[in-house]
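What you see is the complex with one protein chain gone and the rest in place.
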Amino acid sequence: MSTGAKPPDPTVPDPTTVADPAEPPAPTFDWMGKSRQWGVRVKPGRHGLRLGDLNVGIYGEVPEHWPDQTRNPRGAIPKRGVPPLGYAIRDKVALWAEGAADLYEEAIQRRWAPATDIPWHTVQPLPEPLERAICQVCTELCQYANCEIETISSWQHQMAYGYHEVKQYLATATFDAARQFEAFRKRALVGGGGLGLEGPGEVNRMILESRGGWTEAVTYLFLLRGTFTLTLLRHLEPAAQNEAEAALYRHALEDKARHLTYALEHLRYAMAHQPDLPLVMQQLLLIGHAIFARELKDNVLREALAIVFAGGLEDAADTGLARYRRMMGDFMRRYLRTCAWLGIELDPEQMPPRMTRYLA
Amino acid sequence: MSDAVTAGETLDLGWMERQGEWGTRARPGKQGLTLADIQIGSYGETPDFSDNMTGRPRGAAARPRSYRVGGYSVRTKSEIWLENASFLYEEALQRQWSSATDVPWHTIRPLPDDIEQAECQLATFLTEVEFVAGDVPARWISQTTPDYFEPRNCLLAQVMDESRHMDVFRKRALANGGGLMSATGGTAGVVGSIDLARDFTEMSSRLHISGEGAVLTIFRMGELMAYNEAEKAIYRLCAQDEARHVAFGVMHMRYMAETAPERREEIECYLDEAERQILAGSQNPAGNRTISSEALAILLGGGKAHHDEGFRKLIAIRKRQLQEYVKRVRSAGFGERFENGRSNLKGMLEATAA
Partner (left out) sequence: MPEFPSEAWFEAVRAVYNGDDRYRGGGAGACHCRAAAKIGDAAYLIVFDGAECAETRRIGADELADVDFYLEMPPERWQAMIDDIAANGGASLRFTLNTLDLETDGGIARSVHGDQYREDLFFRYNQTFQYFFDASARIADGSRLESAGG
């Protein structure tokens, strides 16, 4: 590996060569013996030493409000007088999910690498319309991943240190999205095709512009779009043309299911602690459904999926679209069930027909 | 545009004529299908300036009516690019590790109280500062056009790495009869800090070159002074990650030096500032007279009673830190500052070591 760096001039003295200090400075040791709780000995269990295992004694006390705007680790003795870093999300209710620590460890244990964990050599030439359809679907999934990356990473640094489990879990979620952005691009470029047409972007805009708080972003990004993507991946897996696609959709599905788990736990927690939130969510989703339905009007993804589900162009208009309708039905039922489980009352009569027609 | 979803619908298929470059067949190589393998045709071309404001994947066909939702502030290639971003990202994916299962926690045994306190103080410091390198890159990721997804993916991998570092040191503090100790305020919202940089290269010079370069030495030192296999593994694995982040900074700065000479003087100013912070700031645990440097001296000396011996080792390590920093800045193409009198590193070291 050549880097072309300039070698140092041997005639110039090393700028870091200085005399050693005569005597070490007298230590103060005034930090010793100071801890809010000493004597903690967390033992590794059958699955190693996990983040959640550390929540013992004061270290497991997650306060409702975290006023500290520094990087003081939860349970450490704070340093006074540190200029604040401006963390905006400092309430547990705004981001918490009980299972965040476990999801964090699960994401690490179930990591995969698109370069080597997908059997790319199994991708063989396909008829052009089918290849075009797969490439179109991959392009849109790539753009979904991009939206996820940009949304989560714009909130992450605003979350206070007191809720480090969530910050850490979200680091795995953006890493998952980076991997999906990469993996779907790879699929589009490995089979003799290329990237397709960018998506309509209306739902992406709605997600990226959700400025009312992280909970609102979670609602649009995970509850609505995430449930849709999960359903999409579930239906793509049996339609895979080769082992590579099957593995890709399976891995992406696992990642997505983890994201949804966080989202549902957080939304449930947030709604349990904010009496008005179900109504707010209802309003948000009313707007969200209208935008989601407008995007459904776009025929590109629908037609591409129909071709993929039918395994080619020939049967796309009948069996392919029938599978598409089935997928949308699955999505709608799951989505409504999830909202009901969360305590959000959605009346299908008030939802856009472009969504509810699949419930029939 | 067709809206039919009922049986009997015909397909429009007009979109098939509006796709990106066609006929791309990337071939997996010995290392699988890497990002380098898919840099084919127009898909491998990265624009010097990105006008992609809709978040479309690079090379996808644009829809004229798409919303400009990106709002990206990083749209100039030289601001964020480095030649080996794809390589570093793939390396990060391949070399991930788990703090739960890849550290032999069972090898930790009770230590003398002064040693355990020093370990816990250092672990508290590292838990505190490691995620500055998670918070800050995350903010820049959201502001970078996806046309430069290779460096962006590197930064996403970094956020993941830092998350693991934050957790592994918390685990170490709570695994052996100790606990967290005092936060140091090592990263704060003050002018010149990593957090507040409003330019990516400014941030990278502070974070990747001086900040993480210094912490890399600390991790190597941690491996040296480990009291068990678990600590050895923690520090060694963290050092690997940190070296990757430092490599990002060096290669980005080199790209910047080569492609944006008009920004050279500005970058020299960032380096001036970074060098002032290296020993005087509290971000470097081996810096002068900090809580962390006392803890390090105890660990290096083998106990509180051997602090002075440990401190002498610390001085040697501080020099190593600076030597490596100097060589990295040289590698990045800014070595002249050490020859033309611009850098005051030697004077600062003399002043602060005494």
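Each chain gets a letter, A and B, in the order it is written, and its residues are counted from 1.
Please note the rule applied: a residue touches a chain if its C-beta (ideal position, glycine included) is under 8 Å from a C-beta of that chain, and two chains touch if they have at least 3 such contacts.
Just so it is clear, the structure is predicted and the values come from calculations on it, not from any experiment.
Asker: I'm checking contacts with the chain that's been left out. Which of B:Ala60, B:Val103, B:Ile278 or B:Leu299 qualifies?
Answerer: Touching the chain that is not displayed is residue B:Val103.
Asker: Of B:Ala233, B:Ile315 or B:Leu345, which sits in contact with the chain we cannot see?
Answerer: Residue touching the chain left out of view: B:Ala233.
Asker: From the list B:Met203, B:Met221 or B:Met256, pick the residue that touches the absent chain.
Answerer: In the full complex, the listed residue that touches the missing chain is B:Met221.
Asker: Over the whole complex, note the residues of subunit B touching the chain we left out.
Answerer: Counting over the whole complex, subunit B touches the hidden chain at residues 30-31, 87, 90-91, 93-97, 101-104, 107, 216, 220-221, 223-224, 226-230, 232-233, 236-237, 239-240, 242-244, 246-247, 250-251, 317, 320, 324, 327-328, 330-332.
We adopt the following convention: only the chains that are shown with their structure count from here on.
Asker: Rounded to the nearest whole Å, what is the centre-to-centre distance of subunit A and subunit B, using the mean of the C-alpha atoms as each centre?
Answerer: The answer is 21 Å.
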